[in-house]
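The other protein chains are all here in position, but one chain of the complex has been omitted.
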Amino acid sequence: MGARVQEQPFDLAQELQGFGAGAGAVVTFTGIVRDDSGCMAALELEHYPGMTEQALDRFGRQAAQRFDLIDWRIIHRFGRLPVGAQIMMVAAAARHRRAAFDAADFMMDWLKSRAPFWKREIGQDGTAQWVAAKDSDEQALDRW
Amino acid sequence: MGARVQEQPFDLAQELQGFGAGAGAVVTFTGIVRDDSGCMAALELEHYPGMTEQALDRFGRQAAQRFDLIDWRIIHRFGRLPVGAQIMMVAAAARHRRAAFDAADFMMDWLKSRAPFWKREIGQDGTAQWVAAKDSDEQALDRW
Amino acid sequence: MMIDVLYFAWLRERIGVPRERVETSAATVRDLVAELAARDDWHAAAFADLTAVRCAVDQELVDLDAALTDAREVAFFPPMTGG
Partner (left out) sequence: MMIDVLYFAWLRERIGVPRERVETSAATVRDLVAELAARDDWHAAAFADLTAVRCAVDQELVDLDAALTDAREVAFFPPMTGG
């Protein structure tokens, strides 16, 4: 149970060691740096130290309460992440499948537009461009 | 990409080695033997060799087409699985989050009521009882 | 024609064998079930409530009114509980 913000990579398998004992269902989501344009080198993530940890912890605790989770984990990286690198992961363990799926989805929706991260795409030519927030991510919160 | 039916345990981390290169989102679901009554020792899974492999492969290929997956995997165990043991896993890799979540959900819904497995609960006292199919699992297919 | 008939889960337990080879001229799965149920009390018990029985012909799920033309393998089992 818990949230972590870090620059270094994480190991999904290691994070799931002893995770969710007694659960019947574990759902994980892993976000990876994707290059849609074919000319991106990396994603650079800036965050708000202090506030970020608090926000992630709150999303996890809210999910735990709402979906009666047995265990949960949120890990989010910052810094320069090359194409193909892991950005973040959430994991949710519950007695039943639906709760585990919904909790992972819920944590992701909150992370997307309420966790203080800002992404910048770094091109292979060195140019940098801030990623705009999506209206659809904002609207996704209305589901909950 | 692919489905497997096996008696021995699987290692989620090993299954995800090199999984979904180029994807932006990976969702995994792991099902675990849960003891709700406090007196269960194991789950015994019987299956229909030949048909099972075909069915799982079809669910995976249907999910890949419908949700434009970059990669997918289904592993399902049979035999005697003690409380706490993994039963099965699905993994879905897609460009975007929604597709990866929905594909994992879709594969699970089909697995639940259309993959030829039958579960029997083995009590700590040695008694055995077939697990009845749930109407809600059957109805879940109407979503797709 | 000769058909391999397979049973799973409690159908296998009630009938007492996992498979048997039968000679039949049944046109549909339902006709085959009627023939099997007439064999003995165990078969009759297994097929007593057909709402609890599912069927596959040559490893494809079908309903009871499916034709048996060229079928080689027919399986009977309770509703599946995978995942």
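All chains are identified by letter, namely A, B and C, in their written order; residue positions are counted from 1 within each chain.
Everything that follows uses one rule, which is that a contact is a pair of C-beta atoms (placed from the backbone, for glycine too) under 8 Å apart; a residue touches a chain by one contact, two chains touch by 3 or more.
Treat the numbers as computed from the prediction; the structure is a model and nothing was measured.
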Shown chains that the omitted chain touches within the full complex: A
Candidate in contact with the missing chain, chosen from A:E7, A:E46 or A:D68: A:E46
Absent-chain interface as seen on subunit A, which is shown: 31, 46, 48, 50-51, 54, 76, 87-88, 108, 111-120, 130-133, 137-138
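One rule holds for everything that comes next: only the chains that are shown with their structure count from here on.
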Label of the chain whose CA centroid is most distant from the centroid of subunit A: C
Between subunit A and subunit B, centroid-to-centroid distance (C-alpha), Å: 24
Inter-centroid spacing, subunit C versus subunit A (mean Cα positions, whole Å): 49
Multi-chain contact sites of subunit C, meaning residues that touch two or more partners: 83
Multi-chain contact residues (two or more partners), subunit B: 31, 108
